[in-house]
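One structure coming up, written as structure tokens, with questions to follow.
With one protein chain withheld, the remaining protein chains of the complex are depicted in position.
Here the chain labels run A, B and C in written order, and each chain numbers its own residues starting at 1.
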């Protein structure tokens, strides 16, 4: 056991896998010598050598395409996209290629790549360093989407993703890299060291994809969330005194529907929270599944607290970013009826 | 008035606008001399000259980027993407640029482009000529998404889109180009000429974006659909004897929520139908809005009849394509409870 | 007329449209044998001229001349010729089958057969190919059973892709043939990635990838060239410049201002421009590039100048946008006839043997076709199970796929 923040936990996952499996290699923009703009690949090149962790041209499409070709060869590339806001030049290679190669070859070729990329707001990054485009991946048959919320989960889920024989989009909540941000930007920053999930085994371990975690038990309302919003939601429950059950999905595809349905059948109410704009966000899929599978248990409509349907504004970081108060208000909405 | 199929109606819309407005020009792969692989731009170059309708390199990203630059200059380009399955190389220019330029310049620059592209199944096109990726656009703040279902609507909506001062994704149901396909592939093809909506004014007219059309009135269940599925849904109602109210959304963004809510409050039941894979499809947004705005009127969960969460298979066209029977079964599901 | 010097939007126009007489005067054709052959270890900066020239071995008198002559023995040449005949017979039959409604779609490489077949013969069978849809001959040359290809075209019960894919979007791992994509040029940077992986693994297999003149306009083509240059990947990037991209002549793809081989010069890659209808020139160029790649000198871009003799696909009618007799006027001729002429000139082949083999090939194809059709065609006979569409989304399908499969009752 060691105490790690999320950056160190992710770094450790790659370090362990590069060590264990000669087929694992890591690359991306500034990911080699420098160790990444968020330092997540720090030291990997020095420790494991030039070809195990290296820099790439500024071509997200090339990073993903090269990763696909390597995966087809039989390697397990871990690709870093510097910010998910910059993943769209690679969108065609992800959607038309990585997601479909197993299928169009009837299993003859497979694409075991992991695409790591920071997402989400809370850092005054403005419209091109704050986006949460998860639903643009969950709609694509053939892609899995993972979003951790703690150092412990981050490492275990990343190792599972690397070992997965299908492409995985691994979204890293950058606002959680250094601490469990609860949405109170006006309060002093809490480091991970104070959080139990920062105790992380140094070695190999996995957390299965497709299993949600109930991070707070409660009877009043089920809150479905992931990434940074998990900590905001728990804080909202504590501060509002609403006895919410907070479920951290951890994996959006495949989805742990059972855990969701069991909880909503218990509470009878449901709130979905995410940073992405509301329209056609992943919350729409969650709300639709909940109303279908828990129809007779629902005492109020499933509510959504999501990002506004606008790009992410720079100066209005804290107007746009979802804090505990907005989440609590959403919980109350479900209770009012 | 003239009798037009959807290809002719779309062609007429561009012909009229090129004539009316020197700022309107049309381009795309094979769209110039040849008139497009579906002949939608047929004759425009011959009639209006080389620079009003021309061929482009096979670079969807370049087509959209050039269109954006022209729009910023002050023109109103109409871009053809040969199949929507090939739009992803342009996804970054659409999502990061076209959708955000007005916003990031606080209105200083605008992007009045219309991106026309055929979508949908029913033609044995396999995975790369059959997709319906509308929800990948509806999630993006700054993009409008339009899908016509008849020649009359196609022309009126396309002219509105061209005159719109914001980027519009104009998805053309290719299975409807030559006739109102009702899903019965085993029955003889019905041409548009037999359909009232094939009477189309030769001149200029518009249909406002954001207004749905109730194409069949009914009391039993509200069916929300668009494009090819409109005709399948109406057929399902006729054949099943279920008194369904079929609403053709025509525009997905902006959405005519009022019309939807009014109908569901009347019927108490709702079915959403689309060709796109179910998970994170636009049906999820529709179902979520319905359960929120009509919660106390709903007597059954909102059901979805959608494409399967797989790529589009070639040999299994009629297993994948949604026919009247699957739609009727979906209606029954909402009635059973 | 100051306006004349003002900027005007330039739209490239081909030399001839329907009704015009074909005109290939824009294409400069140097003497066969006139282009130098640098050592395979030479510096790309020292051979930029090759991107603007045209490597030819077979002259118009059927002689093989110059430094690029690969000096192949007659048996090898006969094998190449037989493969071209067989390939052509196969594509001809499948094309007819589509016309008869036995499948939905088909595409031919008529007039371009030398390219795929010469690659197969000059490369090792272990080298990995990321092709487009006009290199079916490559698969045939590698010994892929024609019946397996036919079963895929028919999507019948024996289709190894279980009916999932469009005709001729083959995938044959056992023949180093990557699952063809319908999305143009995506395979280019993937092939480069595969080659990077081979180099990473200390493997001496190389990759080859193919695309058309039109597809070179996609960003993925540049991306592939760039990554190949930066990481010195052992890969051959082959552009079939067959003059047309559906209805657009190569000028629309940027062929008006320079050659397609020049794209490689732009990123510092050695770049060759080759007569694509000259089997010997194609073979020699691929052999040269393969030797470079295998000896750690990295990637090569090769532009093959050829002509798309048939419509783009079974959905296309080329007489709408180009002169019907353009192929007849194509100065580089028919690769099959040229190789045949060479063998006959060498006295290693004859009209009689040729006709006999043509008949043999036709009969073989027809027999196999009957076999395939006995299993089924797109709309008749035994089909694969639709289950396949759910089984191959992920290694382990999730609850959605199980539910949807049940809903479909399979």
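Following the convention adopted for this analysis, contacts are C-beta pairs under 8 Å (C-beta built on N, C-alpha and C of every residue); 3 or more make two chains touch, one makes a residue touch a chain.
Everything numeric here is computed off the predicted structure, so don't read it as measured data.
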Would you list the chains present here that the left-out chain is in contact with? A, B, C
I'm checking contacts with the chain that's been left out. Which of C:22, C:38, C:173 or C:268 qualifies? C:268
Touch as defined at the start, partner being the missing chain; which of B:116, B:129 or B:144 qualifies? B:144
Using the touch definition from the top, which of C:21, C:96 or C:296 touches the missing chain? C:296
For chain C, which positions touch the chain that isn't shown here? 3-12, 44-45, 48, 195-196, 198-200, 202-204, 206, 217-223, 226, 229-234, 251-254, 256-258, 262-269, 293-296, 298
Touch residues of chain B, complete complex, unshown partner: 25, 51, 56-57, 59, 61-62, 65-70, 72-75, 89, 92-93, 96-97, 101-110, 141-142, 144, 164-166, 210, 253-255, 257
Across the whole complex, list the residues on chain A that are touched by the chain not included here. 29-30, 32-34, 37, 50-51, 54-59, 61-62, 85-86, 88-89, 124-129, 278-279, 308-311, 313-316, 319-320
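We take it that only the chains that are shown with their structure count from here on.
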Just give me the whole-number Å value for how far the CA centre of chain A lies from that of chain C. 42
Counting only Cα atoms for the centres, state how far chain B is from chain C in Å. 36
Chain B touches at least 2 other chains through residues 85, 88-89, 127-128, 279, 309-311
Chain C, residues touching no fewer than two other chains: 162, 164-165, 169, 181, 183, 219-220, 388-389, 393, 400
